[in-house]
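Note that this complex is displayed minus one protein chain, with the remaining chains in position.
Take a look at chain A:
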Amino acid sequence: MLTRVVLNQADIDRALTRIAHEILEANKGSQDLVLLGIPRRGYPLAVRLAAKIAAADPTVDAAAIVGQLDVTMFRDDLSHQPTRPPYPTQLPRTGIDNKVVVLIDDVLYSGRTIRAALDALIDLGRPRIVRLAVLIDRGHRELPIRADHVGKNLPTSSSEKVRVRLEETDSVDGVPVNEVVIEATA
């Protein structure tokens, strides 16, 4: 199998730093910000982004603005896939009503996960604004959805696989973490 590293640890870190500043810029500051990561790899990315936002704006408590949003039960492919166990949904104490919610995921592909996330979000409350930040946008959208903040636009063929391996979720001995690779599956 052919694999190619497209982002290494430093690239991921730089991309996240830029996205953190873009989020602050688009929101004109840190007021009402809530970062919700989509399991599994969106959540550690949300935690990293919150830390960077807190570093840029000392009035922000990183732990108080970050949460996790599980979308499993809202997917449109539940009956076409092996059963998926749900992950916990944890919202910040302040809730999401009238907040600026930034959804965070690792890879944006068909857009169906984000469609599910929007449905899940609406059952939990009514945010003022919902934005989307992703580390990788690999194209091949199947729904009218786009990201507001993108780490890297990655032109891919749909026969390729994009794997994001993070320290928090993919720590297995011998496998390098904190990098993004493309696997060609011929």
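Please note the rule applied: a residue touches a chain if its C-beta (ideal position, glycine included) is under 8 Å from a C-beta of that chain, and two chains touch if they have at least 3 such contacts; residues count from 1.
Note that contacts and distances are computed from a predicted model.
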item: Chain excluded from display, named as in UniProt, from "Phosphate-binding protein", "Aspartyl/glutamyl-tRNA(Asn/Gln) amidotransferase subunit B", "Transport permease protein" or "Aspartate carbamoyltransferase"; value: "Aspartate carbamoyltransferase"
item: Touch criterion as defined above, residue of A:D57, A:D119, A:D148 or A:E168 at the omitted chain; value: A:D119
item: Chain A residues that touch the omitted chain in the full complex; value: 70, 72-75, 77-89, 105-110, 112-113, 119, 123-125, 138, 140, 158-159, 161-163
